[in-house]
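One chain of protein is taken out of this complex; the other chains stay put.
Right after this comes chain A.
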Amino acid sequence: PHSSISRIFSLDISLHHQFFVELECSVHSSFIKTLLGQIMEAKRVLVVLYLCICTGNALVTDSNFSAYSDPNSTISSTLLPSTTILTTEMSTSEMFTTEMPISSTSSLTTPTISPTPFIPTSSTLSPNPPNPVKNWVVVDEETNVTCIMVKFAASFVVPFYTIFDQIQNATLDLPGNATSSGTCNLGVMEDSHSQKISLQWIAGQSDSSNTNLPNILTFVFHKNMSSGIQATGKELVYLSDIMFEVYLDSENFPNASRVGNYSHGELVNSNLHSVAINNSYRCNSEETFELNVDEKIGDLAIIHLSHLQTEAFRMQTDDKFNFATDCPADKVITSDIVPIAVGCALAALVIVVLVAYLIGRRRARQRGYQSV
């Protein structure tokens, strides 16, 4: 048995920096050092979210926050011990400020806490039906344009190594309470050909004892200019990448050898669901995609998508799907009844017109008026 504690804090930095956080746990005296990762300089102020996990049979007694701008100089501070509260729920109330000595060599500013949109705040507990179909959108803040709309039900089959060196498969469902985020890249010229939507959820029961980390499913859409045509030149929008990050929790991944870590799967550089721009892609029948897993298992992870309708690179602020292009698998199902019925109506009308004209002419001739 173990307890896990999560702590969230964020800080503002102004330039490219790499930094990491150290947390020291009491009993096992082990600490986990996690590299935060590359911070991309997009704007002057960056908000960095960092999650730190420490597992062990004890509380975190001490934690060291260290940040450095180059490997040689390190600025460290001590987190206030009064905040070492055993928490099992991640919420924004956990945010705290740290005191940081301001050094003249670094341009790190005093970190301030800001709530991030990334962690889902647990709202009312609602049962998560497996495989519900739900709508998710990405809205660009500046222009209020809903640039991506997706609706689907998804389930995953993720292979993992157990501690007994066997490969097992875990089945996960995408629950209805997942939240969405993403990028529209509307104003960015270089990236204007790709848009991304990410759905996050936390596996397991959403009650107070859930300390799992979020699972993330990401779809990346690309747009390309179809090369020169006359009047009906249309750009094509297609799904180019499907990626997921699944947290190997103990409930869904029993006896996983890498429990507590993430498993990444991806299917990149594809050309799926290609549709003309301002049209949506609809596929009610189930589709299956295979994703490469980073664990080098040899087995592939599988994602099942059904009742899907997606639209990216939208320019509208409303939330109704545009004209849908159906997938080939659906064509068998969507009936040809309507075209056949209309065709029969057309044929019947043609016959009626001819017969009526024929009768009209016969009657006119019978009345015997003079023809010139």
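Convention: a residue touches a chain if its C-beta (ideal position, glycine included) is under 8 Å from a C-beta of that chain, and two chains touch if they have at least 3 such contacts; residues count from 1.
The working rule: contacts and distances are computed from a predicted model.
Trainee: Hey, which one's the missing chain according to UniProt: "Armadillo repeat-containing protein 8", "CDAN1-interacting nuclease 1", "Vesicular inhibitory amino acid transporter" or "AP complex subunit sigma"?
Mentor: Spelling it out: the chain absent from the display is recorded in UniProt as "Vesicular inhibitory amino acid transporter".
Trainee: Which of A:Ser181, A:Ser257 or A:Asn278 sits in contact with the chain that's absent?
Mentor: For the chain that is not drawn, the touching residue is A:Asn278.
Trainee: Residue-wise, where is chain A in contact with the chain that is not depicted?
Mentor: Within chain A, the residues that touch the unshown chain are 226-236, 274, 277-278, 280, 315-318, 320-325, 328, 331, 334, 338-339, 341-343, 345-346, 349-350, 353-354, 357-358, 361, 369, 371-372.
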